[in-house]
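Here we show just some of the chains, and they stay where they sit in the whole.
Lettered A, B and C in written order, each chain numbered from 1.
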Amino acid sequence: MRIGVLTSGGDCPGLNAVIRSVVHRGTDVHGDEIIGIEDGFLGLIEGRARPVSHDDVTGLLTLGGTILGSARVRRDRINWAVENARTLARNLGIDALIAIGGEGTLTAARMFSEAGLPVVGVPKTIDNDIEATDVTFGFDTAVHVATEAIDRLKTTAESHQRVMVVELMGRHTGWITLTAGMAGGAHGILIPEKPFDIEAVARMVEERFDRHKKFAIIAVAEGAKPAPGTLRFDHGEVDQYGHQTFGGIGNRLAHELEDLLGKEARPVILGHTQRGGTPTARDRVLASRFGWHAVEAVHQGAFGHFTALRGTEIRLVPIVDAVVKLKTVPEDRWLESEAVL
Amino acid sequence: MRIGVLTSGGDCPGLNAVIRSVVHRGTDVHGDEIIGIEDGFLGLIEGRARPVSHDDVTGLLTLGGTILGSARVRRDRINWAVENARTLARNLGIDALIAIGGEGTLTAARMFSEAGLPVVGVPKTIDNDIEATDVTFGFDTAVHVATEAIDRLKTTAESHQRVMVVELMGRHTGWITLTAGMAGGAHGILIPEKPFDIEAVARMVEERFDRHKKFAIIAVAEGAKPAPGTLRFDHGEVDQYGHQTFGGIGNRLAHELEDLLGKEARPVILGHTQRGGTPTARDRVLASRFGWHAVEAVHQGAFGHFTALRGTEIRLVPIVDAVVKLKTVPEDRWLESEAVL
Amino acid sequence: MRIGVLTSGGDCPGLNAVIRSVVHRGTDVHGDEIIGIEDGFLGLIEGRARPVSHDDVTGLLTLGGTILGSARVRRDRINWAVENARTLARNLGIDALIAIGGEGTLTAARMFSEAGLPVVGVPKTIDNDIEATDVTFGFDTAVHVATEAIDRLKTTAESHQRVMVVELMGRHTGWITLTAGMAGGAHGILIPEKPFDIEAVARMVEERFDRHKKFAIIAVAEGAKPAPGTLRFDHGEVDQYGHQTFGGIGNRLAHELEDLLGKEARPVILGHTQRGGTPTARDRVLASRFGWHAVEAVHQGAFGHFTALRGTEIRLVPIVDAVVKLKTVPEDRWLESEAVL
């Protein structure tokens, strides 16, 4: 078969590992030809694609980013593409498509499948917020990078009797912050699912200082918000460039804590370092398994499905809204973190 | 309550994280007193123990090894201890015990529970070979270390057109080798579950050289064995000191491949670097969750059970032989590795 | 002898390694008693100190931060302390002092020596800006952390055809930015010593895109400034909390480049992650050697001197203003970087 593959949405460690695995499995075992579509759905629409051979994926297992590129596409152009799915597939000469991306991509994948371009999805989100799979690749790497940063910040905080506020990724869910916060031993963990009371945070810090633990690390998700009725401040806008402004939660929180505590508080915003670079071993393996099973799914005709990890097994899950709904941090996971405020 | 905690068996990154979590949860939330028993069951028998406070576990999250120590105890002494379980518990003044260890420890834990010393188990094996849990802490760290080593060896192998044979841990199961081999992109993966034909390995290497990929990485588990009827060589004994002799599978395999191929082959034996040092973020979190749930299990009276990860949840599993039976690499996981010989 | 030791100024990986080395060399070889003075000169003034034994420094080699703490002291209090040097020394019962700190600390060290409290200095600056020594400990670690971040950002920049602006430490000198920029392969390196022309930076990026290298990494020191007469913008203030404001050079530069280029540009500010955590091997060794030689200097009576690396040797250098003057990036080092704009 001629199988197209595209990567869509934000960067995520493991994308290249999926592409490599698709090529290895497809070409070596099934004799498929793999067509790499450039810049996600944009390349599909504009007919920009190239064959990807076994040699082309040499070294991709450890390489961050995506050799196919990725670009944002407006919803209306996606809809146009769905209406012309058969034509686009014919133009590229592909029998099926493997689409690697987040919720939007998976939803589009289902629409394309129904419109005559058979698609298998591979879920991709750094935030690990897709309900149907235990975990997504890239998440472990993001947590690894964030944890290393917290490890480094701890000794400085302790030496200078400081509060360190580390802002981590997660606009809508707190998985990275909860996990890296637990792994780094953060004393406060603030996530979107649990609006926080900054005075409670300040009290926790003061109690630590009273116990002669004269420092504190607060891990805060970029989407965390103060609880209604508590001391308020803006969540922090993103300006017209998409840059995080001064009002970003990490900067704001450090300010407010310094005011409330009369102690030094410093913000650190890790930003894009969390989503680039070489994947962890775990993410390389998960991404490779997803690619392997996506090719099998194509040959089984399991279109409109995407690959998911359930326990230790990879399963194929039908793409329906219910499946790709946001996976938030449940109460019991939150309670497991020792940093309940 | 007064809860004893002990660590038993070989070193495993995350042991200290479990101890820390047990102390945090037990003392902060339940008002328990945690008694650290030294050198595993030996300290239980000899009555060597000390209270472990919140301050005592500061910094343990990132520290490899175990502050409680660990020692081997002969089976007959364990049996004696079981017969005297009540007395030993009274001597230490503990109401319950959290035992962190491998299959032997969990089996002993059940026997102690039945004999009147209520025990909750926490599974610990670098090899990830316990059936009842998706994964054990320490495994991810071992895979991380092994993968970093394979990453480093690859460039040398390629520059010098060499075969590199990396011997990884796993006497009875191939989980570390399969996972690190996939994560590192090894071209051959040899595990105990799949007796290998060295001539098939040699052919794979030659085919790579014919395709102008003039190097190869072979990941081999210390317990891997040649298939009956194939070119044979000793598995490699462990001498009276417990040292791996010249006949270790990694060294032997490199020799034989050099003979068969007439190409340079070099062995690297990672050994103990795989089981020491700071845990990965994933292992820190899993170990912390196990400790948290072990304390809860004690307060729920779920004795004779151990903590297990199922998907994303921690469950309490009854300790029975069926549960702690060896988890080997199944055929379908083996097939997922692209390095099928 | 009874030798006091204190750490002063900002955090720097290797401080604990110096303390450990001072204790090992002093107690084991010379039979000295080492007195750890808390919170730098503040502890000296307030008489807060404790003996530090061989056991107390176990594990310090790899530990970031300083177990002695560090605090800022107003110049007038330092002057008061110098006037009362003999009394303060008598109060603590110390015969000599080893002071580990930056330019201010070394200057104070000389004043104390002249006032009757004999001091040997150990230079400490993350910025590597002390003229008399080839390098200072902590610098290699800062460069290591910054380089890992640039490595990670590169794949994202490439996948999304973006400009990434990485702001690194260095208010007055560009050593960290020059070195990490070269190590990470940054395409633009902006340092305080070389006021930049943002339009030249923009042209360099455009030329890369024209050559189908559709991404760029700009490493910018926090103290870098635009050249007079070029497109101007504020350097970016530090607010009353010492927080970097929206106007920080990294954020500002990303904005301006986005305007000039009409391409996505993203800022990443590494901040305190550069100065905490476990030191690199090189910094551990340099710090240990400095501690070793500081103790020898005390026993040789080389007071008013500080330890310096010259080539491969440790030398004792007299503390005079000329010696501790700022070491800036010279023209020829700048030209060596391939990223001349």
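Some notes on this structure:
FYI, a residue touches a chain if its C-beta (ideal position, glycine included) is under 8 Å from a C-beta of that chain, and two chains touch if they have at least 3 such contacts.
Because the structure is predicted, anything quoted here is derived from the model rather than measured.
All together, the complex described by this structure holds 4 copies of its single chain type, of which 3 are visible.
Here, only the chains that are shown with their structure count from here on.
Taken as a graph of touching chains, this assembly forms an open line, each chain in contact only with its neighbours along the path.
Distance from each chain's C-alpha mean to the overall C-alpha mean is smallest for A.
Chain pair with the highest count of contacting C-beta pairs: A-C. Averaged C-alpha coordinates give centres for chain A and chain C that are 34 Å from one another.
Per-chain CA centroids place chain A at a distance of 29 Å from chain B. Chain A has residues 151 in contact with two or more other chains.
Across the complex, chain B meets chain A through its residues 21, 24-25, 28, 58, 61-62, 134-135, 140, 143-144, 146-147, 151, 179-180, 182-185, 213, 280-282, 284-285, 288-289, 292-293, 310-312, 314, 333, 336, 338. On chain C, the positions that touch chain A within their shared complex are 10-11, 15, 63-66, 69-71, 145, 148-149, 151-161, 164, 241-243, 245-246, 251, 254-255, 258, 264-273, 275-278.
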